[in-house]
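The complex appears here without one of its protein chains, the remainder shown in place.
Up next, subunit A:
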Amino acid sequence: MRNKFIIFALSLLLLLSFLSPIQAQDNDTFVMGIEDEVSNLDPGETTISVNERVASLIFDGLVQYGKANKIVPGIAKDWTISDDGLEYTFNLRKGVKFHNGTELTAEDVAYTYRRILNPDYGSGLRAKIKAIDTIEVVDNYTVKFTLKESYAPFMLGMTFGIIPKAYAEEVGDEELGRNPIGAGPFKLEEWDAGNQIVLTAFKDYWREEPKLQKVIIRSIPESATQAMELRSGGIDFGVNLDVGQLDSFVDNPDFTVKSAAGAGINFLGFNFDMSPTNNRKFREAILQAVPFDQMLPQIFGILGERAYSMLPPTLWPEDREFLKENAVKFDPEAAAQKFADLKESGVIPADYTAQIYVSNSRPNQVKTAEAMVTALNQAGLSAEVNAMEFGTMWDMLGRGEIGIFFLRFVSDPDPDYWLYRFFKSDGSLNRAFYENDQVDQWLDEARSISDEGARAELYNKVLAKVLNEDIVFYPLVHSTQIYVMQNNVEDLEPGNSLIIPLVTPTANVYKED
């Protein structure tokens, strides 16, 4: 009986293995692994990273990100901005087609933005364009936005994907998110929820026809599985590999590994509404006690670049050297002395244990927190790691119940997006509960003027104040974006972590024979 079974099982295996080549993909089909599953493809609701990236293949905006994240023309062939910075007039290209064959006109643009502005729709993107006062359709190919007040990062909001008004009105928001129709390089062919999304090239794409005929986007949450899929040829491209797995691809001639700095910032934050973290001496002592320069490269490896600014290296202003020189340096003796002084003066209560909060879904941050706790204990401050599920931690942060925390943040390429929300007194992400009138004034001013040089100067002041002088946050590591691909994939360059750059103003990805 046992022998029969083994023979049966072996013959089944053999049969299956002969039936078809398992993994090989033809060169027109591009398979990629992403780390999470797509839940909604409505470009007005894509506040979740994977959704946003996949939607970026289906939808095109008035403008797009070009090289070094500079804004370049998209569906709008050009635009004018009035001298007071309040009127933006966009001239659309003629003959741009949606996937259903209808032409994209100014009406569609106005509809797209009015929908996001509608408070009942509840879009997370609304904050980026809420400076808009009116939207006027001048003619079929001209649309004019008038702002309530000048807002320098406004152009970044013009990258939102344009949706066809007639279709959206006919099917409603939900159906639009399930069966999206845009004017982007790829159209949705099949969506097997939780498993994969199949896109096909849009032949009438206004820029040029995509070279890849078919794109399959598979959700593969486990990093180890993505690595195996790459090795077995099941996917052409993966974005979600751990440090340990990456190393084996770097020296392997079958694969190409490319990296680009600045996909996000990992940082340490302090609560200004809570004792003793509201004490500058205490915050400084914590940073002096921990050898961050030594441990961060070990923990993050090629996935991170040591950070001294909140802004990614690719984003102006260029004042990193100044911030680095003035950052708190490792000095365990000084730290121990400070902790002792603070205990004596009663700032640190006798039974105090510093709780360091970190999200358990970020293993590298957890490792950093653990190393940090060891260093703090050595310097005479009792400390523990509190690794918890992100949702719970986020809730506690919002209520101001956390004194010391690790966070990671990603945003669009304008300093305003990175700084205003964190350091403005009423900023929506001011989890440090930091309040400073001078900083508020600089931040307000910097978003209302359009001269980049003057803005950069203001942001330098803000960064020097909040990072060096007041130590609100302590930047740790810029996460590096790493692409691992089969070596026959050409023209795929990492850069902007919010898109998948298959067909961009500067690239059209293909696979070599």
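What to note about this one:
As a working rule, contacts are C-beta pairs under 8 Å (C-beta built on N, C-alpha and C of every residue); 3 or more make two chains touch, one makes a residue touch a chain; residues count from 1.
Following the convention adopted for this analysis, contacts and distances are computed from a predicted model.
One chain of this complex is left out of the view, and of "NAD(P)H-dependent oxidoreductase subunit E", "Fe-S cluster assembly protein SufD", "Peptide/nickel transport system permease protein" or "Acyl carrier protein", the protein name its UniProt record gives is "Peptide/nickel transport system permease protein". When the full complex is taken into account, the listed residue touching the unshown chain is A:D192, out of A:D139, A:E170, A:D192 or A:D254. One of A:T105, A:S123, A:S309 or A:N436 touches the chain omitted from the figure, and that residue is A:S123.
Among A:K214, A:R231, A:K281 or A:K465, only A:R231 touches the chain that is left out of the view.
When the omitted chain is restored, the residue from A:S411, A:N460 or A:S497 that touches it is A:S411. Listed by residue number, the positions of subunit A touching the unshown chain are 1-2, 5, 13, 16-17, 19-20, 22-23, 37, 39-42, 45, 47-48, 119-127, 174, 177-178, 192-196, 218-222, 224-225, 228-229, 231-234, 389-392, 394-396, 398, 409-411, 421, 428-429.
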